[in-house]
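To start, the structure itself, in structure tokens.
Note that one protein chain is taken out, while the other chains of the complex remain in position.
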Amino acid sequence: MDQKLNDILLQNNSDKTRLINILWDIQRQYGYISREAVAQLSEALNLSPMDIAETISFYHFYRTKPFGEHTIYLCDSAIGRMNGYQAVRDALEQEAATGFGAVSADERFGLADTNCIGLSDQEPAMMVGDVVFTRLTPAKVASIMADLKAGKAPADIANPQGHDSHTLAYVESIVETGIQNEGAVLFQPGRDYKALLQSGLGQHPDEIIDDVTVSNIRGRGGAGFPTGLKWRLGREAEGAEKYIICNADEGEPGTFKDRVLLTRSPKDVLLGMIYGGYAIESRFGIIYLRAEYWYLKDYLERQIQDFRNDGLLGTDILGSGFDFDIRIQMGAGAYICGDETSLIESCEGKRGTPRIKPPYPIQQGYLGMPTIVNNVETYACISQIIEKGGRWFADIGTEDSTGTRLLSVSGDCARPGIYEIEWGMTLNEVLDMVGAKKPMAVQISGPSGECVSVAKDGDREICYSDLSCNGSLMIFDESRDLLDIVRQFMHFFVEESCGICTPCRAGGVDMRTKIERVIDGRACQQDLDECVEWGALMRATSRCGLGTTAAKPILTTLDKFPELYQAKLSEAKHALLASFDLEQAVGEYDYAFKALVEEASK
Amino acid sequence: MSISITIDGKEIETEEGETLIDVAADNGVYIPSLCYMRGKPCLGTCRVCSVKVNGNVMASCTVPVADGMEVSVADPEVADMRKALVEINFSEGNHNCPSCEKSGRCELQAVGYEVEMMASRFPYRFPVRTRDHASEHIFLERDRCIFCQRCVEFIRDKETGQKIFTISERGTGAQIDIDEELANKMTPEQVTEAAEMCPVGCIIEKGLGYNDPMGKRKFDIKSLRQRTLEGEEV
Amino acid sequence: MNKPVKEDETLAHHLPTTPMDPDVMAARNAKIQVAMIGLCGCWGCNLSFLDMDENLLKLLEKVNINRSSFTDIKEIPVRSAIGFIEGGIANEENIETLEHFRENCDILISVGACAVWGGVPAMRNVETLEDCLREAYIDSPTRPLQQPPTIPYHPDIPRITKKVYPLHEVVKIDYFIPGCPPDGQVIYKVLDDLVHGRPFSIPAEINRYD
Partner (left out) sequence: MSRKLVIDPVTRIEGHGKVTVHLDDNNKVIGARLHVVEFRGFEKFIQGHPYWEAPMLLQRICGICFVSHHLCGAKALDDMIGVGYSTGNSVTVAAEKIRRLGHYGQQLQSHVTAYFYLIAPEMLFGIDAPPEQRNVLGLVEANPDLVKRVVALRKWGQEVIVAVLGKRMHGISSIPGGVNNNLSIEARDRLLNGEDGLIGVDTVIEYAQDALAVFHDFHEKNREMVDSFGDVPALNMCLVGDDDNVDYYHGKMRIVDADKNIVQELDYHDYLDHFSEATEEWSYMKFPYLKALGREEGSVRVGPLARLNVTKSYEDSTPLAKAALERFHDYTKGKANNMTLHTNWARAIEILHSAEQIKNLLNDPDLQKTDLLLTPPKSDWTGEGVGVVEAPRGTLLHHYRADQEGNMTFCNLVVATTQNNTVMNRTVKSVAETFLNGNELITEGMMNAIEVGIRAYDPCLSCATHAMGQMPLVVSVFDASGKLVDERVR
């Protein structure tokens, strides 16, 4: 057996639940995952080669064939397309001398599209190896490509001063953190984590949970489940082990707040996780970090190591007798893994398909054990709640939405970036704050959220009872073609559907066909009615959140901007349906005939 | 613990934690399904067994019954959703009942009858899917696959316990694969089991197919509804 | 609307015909009018129509069949209540004919697998039209190699469509009768229900797709 591969298996103690890591190690070692490697893995892990292929083929970033010395992933997102994506794409194709989805003749460059990589405030952006390049222009692309051709490593180009990859300086030399305001809860400087944890561990786990409950904080991932209740259930749940997972998959297009939290307040997050572990008596924590954030990995490892060195992680933490440690689990490119049960499957080395609920993770999660999954921001907030008390937190924001909300603002505004607002601010106030000119529509909570009309919804409050928001705010001004943006969002869901359940897998495609038909001017009122009917079907019957929300780009714009659709409707001529393309149907014969006549005359 | 729930207004005594779709069948209420097999773990892939539970639409194969649950199967809205899900399965693949050997033994077809499907409301896609006929005894007609995952979850290599059928890619690109080596090790009984388990004509045994005369095919003799209501285990 | 007639052509059914007994015609016109056609199919559904057996005669007491491949009436002569259509859409003439039916019938029924979803002929939809034609006219095993291949393309024949289409993807269809073919008695039930103003229904026990 290949020695390097052997080492990789050893490092992962030939544990099939670590398959995601094993596959990453192999790909980073060899550039791709070969048949031979899979064959050896199947031996070592007692999985059939095709079983391993199941997992490999599920994730966007795994490759089973060489794809160039440098694989370049250009972010294809609605925001990117508003900021020069196409010109950058063309420039890349020209510089790399190959098309997207292909490898250059000299095998140096492979070009591919990828969905939102969490840089919406500085797009167009692309991933090259472990680093990213932002605010791209054709000129910038030219110089980056020149450096790469000259043999420079991507990291050296992105980080010219050569900062250590374990440092904040390194991360910030690659991406801007873009914090735009000062908020009431997060990003507090100069915290003494040792003292904080000391006092935290001085309390009884029930007191911790009570504090969290009193704070009335709800999950920051978007679903808004009361965290106190979740922790209470976690504490009560029985299991040989229990697990604390931090969901840092942040795949929702337009969202990048977690990236910024992990950059500026990583220890807040770690602290929150430790409290969680202490509260439910768990010994292990996992940070599920999306592969798009690889440039944060070393830095976060260093933060974890600092905590270990200071005795904040490990065994008998600060003499409390409480053991807890945290590992980072990298993702591999699958939006669906933002769903907590998909994320858990992925942590176990499998395809990221959502589980059937019940049982819930709190009952049977990671490795079948009680598991708490919370969002990065939730843990960060809790690190403050335990310090300042649940009441303090509950007094911020509104009755049902306590504390603050981090907003990732992008699109048509003067100052995109990260804003920490108190719940209860109106949409118009937010738009003023970020300097939005002539805003027409705002996509709240990303494609899976809702598209609201500034004219109709400007005075609505951002809070769970009114305008619920997971932190993503994409602003589209009056010049934007909203229907085309809807088409892009539907395409996104079709690409990211795991396909396990029928309504999402099949319905998404038919819904995309509908919006394309509308854009082509071949739709009639019946098509719009069917959009509503089919959308309701997906919402009601899909297995997970992806499917239940995948129709929302159409449904919410149809609700808020019906005139855009009406203007596109076609009048049927004669008896033929507008959707039937007569010329395409019969014209094909002319092409086929001509082609064959030429062929025959040769 | 003995509890009571209502299905379409009818009071039903049952045991807490039983699966709703089974409880319904045991009480004479047929709920169609394409992936669920009584006595086997729930797959929850086809969603055709969707019903209203306390007003919310849920796949009844995933619902453990709880005391006081109010279930609506007949509700027209959710009934039409079940029908739509069956229809979209027909238009998503290439389901050519007229020449398909599984006709009369096919669960998708049988469920189509039960929901009184005439035509699919969704556009027929005519996807181009490749067949896999490399293995000795099994012909994989992917045109007909509905991704129920029965074969993936319930058929295993006797020796190693490894998967024989797997699913690769994701979303619309997903496809069922067969491990030729392991497939060729399958016993005749196991091959038949796999073919029988496939709710459509995707996994078929080579060389056979039309041996059951019309009128004597599985669902000619007894309808899927009847079989389900009689609690037949597959 | 009738199918457009090329100006240099005379349609045989527009030539002078032997007149029909007016009383007989009056009796026929008093009945419910049904028009029938087979498009791209095997004509089996039309034969299944005959499989109504004695019920066909019963039905004929109430309805009159005008245009049909069983009669020599080649255009729908009067506004008709029901259009009975077998077969899918496979060439431009099918499209014209289907339009003719949609515009002259109150209710259109897709009869049989080919009409409902394309049926067996639609199996060519997974091939490109070009490949189909190549197979037939260039790579054909029986093609005499001493002469160059001919590919059909002529004013007197309609162009073949890119795909075979279900009727309801081309015009609005009111009802569907699945089956290859539908059983004659199922066809009878549907027509009899419609003729007597009962709602369309094909219960599970008699519904068949094969």
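The first chain written gets the first letter, and so on, giving A, B and C; residue counts start at 1 in each chain.
Note that a residue touches a chain if its C-beta (ideal position, glycine included) is under 8 Å from a C-beta of that chain, and two chains touch if they have at least 3 such contacts.
Because the structure is predicted, anything quoted here is derived from the model rather than measured.
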{"item": "Touch partners, limited to displayed chains, of the chain removed from view", "value": "B, C"}
{"item": "Of C:127, C:174 or C:192, the one touching the omitted chain in the full complex", "value": "C:127"}
{"item": "Hidden partner chain, residues of subunit C it touches", "value": "8-13, 15-21, 24-25, 28, 38-48, 50-51, 53-54, 56-57, 60, 64-65, 68-74, 90-91, 93, 119-121, 123-124, 126-127, 131-133, 135-137, 140-144, 147, 150, 152-158, 160, 180-181, 183-184, 210"}
{"item": "Residues of subunit B (touch criterion as defined above) contacting the omitted chain", "value": "98-99, 101, 131, 133-134, 139, 141, 204, 206-216"}
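The criterion applied here is as follows: only the chains that are shown with their structure count from here on.
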{"item": "Centroid spacing, where centroids are CA-atom means, of subunit A and subunit B in whole angstrom", "value": "33"}
{"item": "Mean-CA-position distance for subunit C and subunit A (Å)", "value": "53"}
{"item": "Averaged-CA centre spacing for the pair subunit C and subunit B, given as whole angstrom", "value": "35"}
{"item": "Shared interface positions of subunit A, touching two or more other chains", "value": "none"}
{"item": "Residue numbers of subunit C (touch at least two other chains)", "value": "163, 169"}
{"item": "Subunit B-touching residues of subunit C, taken from the complex the two chains share", "value": "110, 113, 116-120, 122-123, 125-126, 163, 166, 168-169, 175-178, 180, 201-205, 207-210"}
{"item": "Subunit C contact footprint on subunit A (complex, rising order)", "value": "574-577, 579-580, 582, 584-593, 595-597, 599-600"}
{"item": "Subunit B residues touching subunit A - in the complex, by the definition given at the top", "value": "42, 44-48, 50, 57, 59, 62, 64, 78, 81, 84-85, 88-89, 91-92, 121-123, 125, 146-147, 149, 157, 160-164, 166-174, 177, 179, 182"}
